[in-house]
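One chain of protein is taken out of this complex; the other chains stay put.
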Amino acid sequence: MIVLNEVRRATYLDSIVLMRLSRQVAALPGVVEAGLFIGTPANKEILRAAGILGREGEGADAGDLILALKAGDAAAAASALAQARRLIDRPEMAGAPAPPGALRTIRAAVEAMPDANLALISVPGHFAADEARKAMALGLHVMIFSDNVPLADEAALKCAGLAQNLMVMGPDCGTAIIAGVPLAFANVVPRGDIGIIGASGTGIQEVSCLIARAGRGISHAIGTGGRDLNPEIGAIATLMAIDALDADASTQHIVLISKPPADAIVRLVLERVGRSAKSFTVCFLGAADVAAPANARIAHTLKAAAASALGEPPPGPLPRAQGRQRRGWVRGLFGGGTFCAEAQLMFLDAGLAVASNVPVPGAVAVADGGHLMIDLGDDIYTRGRPHPMIDPAVRDAPLAEALADPAVAVVLIDVVLGLGAHPDPAGHLAGVLAGRKDCTRVVASVTGTDADPQRRADQVRKLAAAGVTVAESNADAAATAIAALAGSAERLASRP
Amino acid sequence: MDAHDRNIANTLLAAPPRVINIGLELFATDIAQQGAAVVHVQWVPPAGGNAHLAGLLDKLRS
Partner (left out) sequence: MKRIEEANREALRRILAGEPVGVDVVPAAQAIPALGERTILHAGPPLAWERMCGPLRGAVTGIAVFEGWANTLDDAERQAAAGAFAFHPNHHFGAVGPMAGVTTASQPVLVVENRTFGNRAFCTLNEGLGKVLRYGGNDAEVLDRLRWIRDVLGPALGRALRETGGIALKPLMARGLAMGDEMHQRNVACSSLLVRQLAPALAATARSGAELVACLTFLGANDMFFLNFAMAAAKALMDAAAGIAGSCVVTVMCRNGTDFGIRVSGTGDQWFTAPAEMPTGIYFPGFGERDANPDIGDSAIVETMGLGAFAMAAAPAVVDFLGGGRASQASAFTRAMAGIVVGANPAWTIAAMDFAGVPTGIDIRLVVESGVAPIINTGIAHREPGVGQVGAGMVKAPLRCFEQALVAFAQAMGVA
């Protein structure tokens, strides 16, 4: 095995471009492993762990681009490196040197658009806090999509935002919808009077799409980032978002979505909710019942949260699994971490033991056998690989493995549509399942709307045509799987 | 409601956002396609990623 590194000084390409290039290089003959990364410490660790960081790569710094690869022999390695160079140097790789007129800094961008009011930041986490600071110094609200931002930086940014009346969404904020405009990984939903404040991107996506499909609309969906409700942050963004939606004329009802916070934070947030003149739905996924103020309803699943916001009766309790398992195990393969958590919670509620690589309280870590919910978006899977929402191929191997396992009775899948997502995840899945006769074992939820680029109705049709059972929501998919285990005589049938 | 509350509702929520996108170009493309105002910054690490120089720039910035 030969490991080759080449470092391009002062060269930057965005992470999605680099991921695409990495896959192309990894697919070259004789190449075992390949990675093209900016030389931040976090990325060097990824390359090191993959066994392809050599001395040259070690010497790279955060402004450099590392080409790293491992190949079967020297000839294959050299040829792959030459091809990688050619790919980087193509004129359409608009990194550095950028077209001469390109804007290179926030300052230049503000000069080009003086009335800008929001900076959407998706640079490597190592740099994100600095860029956010610069944006806020210029009076911009910020949405930080980047993750791997130090907690202390998040705290400092949000405190500054509090002082300056600037919203800080994130870090790790994947989804927002402001005044009808979907930002980053979000869906095209109608404008309406229901506002959402979410610590989870996919949580926001699911609830906003369910509301859209019920014929209602979203005023704004404000992302707070996954750690906003940590004690170190103290829910600053959540509280500011409540204030903002309280004052926003277009919002009549507000849905709050997160995983369960510590008790002190729960009290802090619910106290503020209670002071609002508007009605709330509070969804702390998996929390035991909390004492809700008079103007708030509690929901335990995303589907229930949407139903509550729509003024519908809450969904009924799940049937508990009866007797011993007759139909085998359920394997969940999720791109959305929140969907993975929600599925685990529903299984635990139904009295079923469940394991996961990201276990919720009450679930166990991955072990042999048993119901298993995998979060494929977790760091351990996404190091050096695209996120499954961007590239469904990441799920192919685990899916094939699950289908090949006679002990697995049902496979749970989340298909997420919208901006930023793969153009045809259903088509990809159908291709992987082609020729199989047992596709009804696969239960999929499709998060999206007909206004999304992928068109939900088309995606559902493709899945149904492939024999997949399509559920209305992630919670419905989990309920379907649980019902199947209860020994229901009904065949799993596709539902529109 | 006090003045603090009114601010974000007015400055961020009252109208479609006018976005400066820094990082993944695909976000800017999508936002433009949705008909909203966006400029894309062809971002590169400040001072070519050199932490020492970036630190000096921070201190010398107005």
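Chains here go by letter, A and B, matching the order in which they are written, and residues are numbered from 1 within each.
Heads up, the rule we're going with is that contacts are C-beta pairs under 8 Å (C-beta built on N, C-alpha and C of every residue); 3 or more make two chains touch, one makes a residue touch a chain.
In this text the structure is predicted, and so the values were computed from the model without any measurement.
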Which of the displayed chains are touched by the chain that has been omitted? A, B
Contact with the hidden chain (one of A:105, A:252 or A:357): A:105
Residues on subunit A facing the left-out chain by the touch rule are 10, 96, 99-105, 108
Could you please point out the subunit B residues that touch the chain left off the display? 44, 46-48, 50, 53-54, 56-57, 59-62
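The working rule: only the chains that are shown with their structure count from here on.
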Compute the distance, rounded to whole Å, between the mean C-alpha positions of subunit A and subunit B. 21
Residue positions on subunit B within touch of subunit A in the complex are 1, 4-9, 11-27, 30-31, 34, 36-37, 39-51, 54, 58
Please give the residue numbers of subunit A that touch subunit B in the complex, ascending. 9-10, 12, 14-16, 38-39, 61-64, 94-96, 98-99, 102-106, 108-110, 112-113, 115-124, 127, 130-131, 135, 140-141, 145-146, 165-167, 178-184, 188, 219-220, 240, 243-248, 250, 419-420
